[in-house]
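Only one protein chain is missing from this complex, and each of the others stays in its spot.
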Amino acid sequence: MQEILQYFFSGITNGAIYAVIAIGFSMLYNSTDLINFAHGEFVMLGALTMVTFSGPFHLPLLPAFIATVCCISIAGLLFERLAIRTVRFPEPIVLIIITVGASIFLRGIGMLAWGKDAYSIPPFSTHPPLDIAGAKLLAQSLWILLIVLLMVACLHFFFKKTLTGKAMEACAIDKRAAWIVGIPSKLMVMLAFGLSTGLGALSGVIISPITMCSYDMGTMLGLKGFCAAMLGGLGSLWGSLIGGFLLGILEALGVGFVSSGLKDATAFFLLLFILYARPGGIISALNVKRF
Amino acid sequence: MNSDHPLLIVENVSKAFGGVQALSDVSFQLFPGTITGLIGPNGAGKTTLFNLITGIFPADTGDILFKGSSTLNNTVHELVQCGIARTFQNVELFESMTALENILVGQHARTRCGMWGSVFRFPWVRHEEGRATKIAFELLDFIGLKEHALRKSGDLAFGWQRLLELARALASGPRLLLLDEPAAGLNMVETMQLGDLIRKVRDQGITILLVEHDMSLTMEISDAIVVLDQGKKIAQGSPRSIQEDEAVMRAYLGTSPQK
Amino acid sequence: MMRTKKIRLLFTALTLLIAATFLIPSSVLSETEKPSYKIGGLFSITGPTSFLGDPEKKSMELAVEQINKAGGINGHMLEAVIYDDEGDPSKAVNAASKLIESDKVIAIVGPSLTPTTLAVMPMVQKAQIPFISCAAGNKIVQPVDPWVFKTAQSDILAVAAIYAHLKSQNFKKIGLLTVANAFGESGKEQLVNQAAPFGLTVVKAETFGDKDTDMTAQITKIRQDNPDAIVCWGTNPGPAVVAKNIQQLGITIPLYQSHGVASPKFIELAGTAAEGIILPTGKILVTSLLPDTDPQKKVLMDYTAAYDAMFKTPVSGFGGYSYDAIQILAKALNGSDGDKEKIRQGIENLKGHVGISGIFNFSPTEHNGLGSDAFVMVKIKNGKWELIE
Partner (left out) sequence: MRVQILYSFFILMVALAGHFISNAYYLQVLTFIGINTLLALGLNMLMGYAGQISLGHAAFYGIGAYATAILTVHFSWSPWLALPVAIAAAVMVAYIVGVPTLKLSGYYLGMGTLGFGMIINIIFREWSSVTGGASGFVGIPALSLGPVSFSSRQNYLYLVWGCVLLCIVLCRRIIDSRVGRALRAIHDGEKAAAAVGVDTQKLKLQVFVLSAGMSALAGFLYAHLVCFISPETFSFIMSIRMVTMVVIGGMASIWGSLLGASLLTLLPEWLHAFSEFEMVVYGLILMIVMIFLPKGLTRGILDIVERSRRSL
């Protein structure tokens, strides 16, 4: 019993990490109809920037946190302006290859700027792990959980209740129609990029006390986050949350009851099964366009 | 009117999307070798009906019989093989392909060369290909675009694209042809030419179901008219009787005629 | 007609493109009196295993410069041609081919990893060129190939060192946690095979992905079988996460790590969780702790000082592999006049070479040349290494 609970907690920790990245994917898809394959790299940049701000710059936690998110948001805005908007025929497959190129580019930048070593960030609080019936849950996991839930709630509020959020969603559904009713769609896309890369940086900062961070951490995290977003249903924030936790818990149970070597295989196998049964993810929000 | 067995029978068909009832309890019959006009205001369910007949999605209730057998379990391409062809409201040509190739694809259902055939180019494949090309040129000649056979279909003038789409539908050798607003976007001269062409197609024994907003064209060439409004059939009959039908007037003008 | 023209144009472009590769200068000849000896280097300088390749590349440059400053070998200068394989076997094969065919090197040092080494080996055998790998895998020198040598300590020795310590503590049951890549797999194989001779039983063997974020599930599974000790086999940052997870779960079972994490970085990453961890390491990590009688001490101190002076970064535990390889090559080159067979024999007959990773004694049946004294066991205490006798 204690073991099962511990697997579950392990799944929650991983799941929260996947979910926080999945939300970045989903949020951007929600407002631009685009998957940013460089999202994992923005997570990496966030984590490493935090290392710099809290290390050599000696900023306390909160200011370092805010400075990091701002910096990466600005990088995201630049990325949109320089690489995405300049595309003459923005077909999805072209944009995908551009973001793949960007991910390699950013990884290179990360390597040049921070070197090849891994870094660690101290946890937000040095609280001992939570003990429930002998199973332990990390304080940092709770922090991630809390921030993820807060994030989803804020985004939900933003998209459903604020004018800017609604305008952003409208742009994703039909850019021309949005433009006709007076929404500055270009600005909206740029804003969405800034927001999503900011979210990526935030994810990087909150997860790296658990995972450590290095210039090549982004690829795997991006991949898992993408899976979680697809599993939950692209474009649905709550779906991403569910997808992330499901993926994390599936993996942990895979370790516990199948084999740790086949943990990813177990998770992906079930993923495929869910996709076959529900071709639009668990919560399919928008109709997904084809390539 | 023809007294043969009906070619297509639509029986008490209903279809809902979410909460919106697109079609409710619609029934009518099409007889071989006739042109039937399907009219109604926007949102009456005409396109939905087209999609049901061509098998894009199934009806919620009711049945559609083609040549006496139900089509409900057939997929789109199987129905093409049975002899149902269609055109689209917004011309859907294969734009990167030439006019000729468009018509060759149109003959997909009645040719049979598969992967192996295409790789090894057996004699029968070459024979089939030759025959298909001949038919394609005949059809291009029929619509008067023979000189433009090798031009990309996307580069053709809009009116010609309409005609080409018609020819592509004919290429499958259909018994029933569904035309979704074939005259939309055409000028008067082009519309008249189109009317002539449609009649010629009918004279070859092909049954036609026509959705069209151009009333003068519809009334002129149709043998019978079916009127839909808000998913229900409100009238059926000859063009003349429809023009005098009160329910139709109401549907189109919102009020009963002041006569 | 138009189409032919287009296609012809396309072909011209393609031909030019291919032709361009051939125009890239392979290298520039140096202007010494005697032609220089060209030695190829092939490391995973970037990519996920750059922590190995990067110091290896630097150490090779360092060794070459030291030898050249001392006047070269019989008047011949050494020239290093170094390529990056990014840890990718296909890239390694291409780069090795380039070293052999274009650069005409007389010997190759590297690659950094077992798979890349295995990928390159068939080519080296065919080209009959002395080849000194920097990878740990035992598969490289067993069975012995006449042309293939390696300087990194084999997993066998590391496992033997750990198991000897476990035995001295009277531990019987152990749990394994290895990383799911070539390094971990090779380690796991040795850990399982050598357990019985040391009177140990492996009660559970689990793996983790090298980019995994949390390993508590695996550790929980191992804990169920109540092992006396847990042996973790991987390279940073994974094992640091394992150490942290074990601390968080409140597990007090002793944790052993492999030489793969033997760097100050591990202590930095694992923080307080590193306390009490025991691991085998090459002596480079604990140079200052070694007794003055240790024959390696002087070599190690010189290397550390020179590395520090040249690159202004702290020395790593892995760079020594290529440093040793160059030193060994230099000895074998002496008097060989660049003849490959003579170099090969020179390496094979080299005895008592005091290097960074240990004292090398090669023979026709032993192409690694290191003995059990290549490793020392250390314990982490107060964030510092401490030698265990």
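A, B and C are the chain letters, set down in written order, and residue numbers restart from 1 in every chain.
Criterion: contacts are C-beta pairs under 8 Å (C-beta built on N, C-alpha and C of every residue); 3 or more make two chains touch, one makes a residue touch a chain.
Just so it is clear, the structure is predicted and the values come from calculations on it, not from any experiment.
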Touching partners, among the displayed chains, of the absent chain: A, B, C
Option from C:K38, C:H76, C:K91 or C:H165 whose C-beta touches the chain left out: C:K91
Contact residue for the chain not shown (choose from A:I97, A:L130, A:I173 or A:L187): A:I97
Among C:E185, C:D228 or C:D373, residue touching the chain not depicted: C:E185
Chain not shown, touching residues in chain B: 54, 56, 75-77, 80-81, 85-86, 88, 92-97, 101, 104-106, 108-109, 111, 113-115, 117-119, 121, 125, 128-129, 132, 168-169, 171-172
Residues belonging to chain C that touch the chain removed from view: 3-4, 6-7, 9-11, 13-15, 17-18, 21-22, 24, 45-46, 83-84, 87-91, 93-95, 97-98, 100-102, 114-115, 118-119, 121-122, 126, 137, 139, 180-182, 184-186
Hidden partner interface residues of chain A, rising order: 35, 83, 86-94, 97-98, 100-109, 111-112, 223, 226-227, 230, 234, 259, 261-262, 264-265, 268-269, 271-272, 275-276, 279-281, 288-291
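Assume only the chains that are shown with their structure count from here on.
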Shared interface partners, meaning chains that touch chain B and chain C: none
Chain closest to the middle, measuring from C-alpha centroids that were averaged per chain: A
Gap in Å, rounded to a whole number, between the CA centres of chain C and chain B: 72
Distance between chain centroids, defined by C-alpha means - chain A, chain B (Å): 48
Contacts with 2+ other chains: residues of chain B: none
Chain C contact footprint on chain A (complex, rising order): 3, 6-7, 9-11, 13-14, 17, 111, 116-120, 122, 129, 136, 138, 207, 210-212, 214, 216-217, 219-221, 251-252, 255-256, 260-261, 263-264
Residues of chain C defined as touching chain A within the complex: 46-48, 50-51, 54, 180, 206-209, 211, 213-214, 216-218, 220-221, 224, 236-237, 240-241, 244, 248-250, 265, 268-269, 271
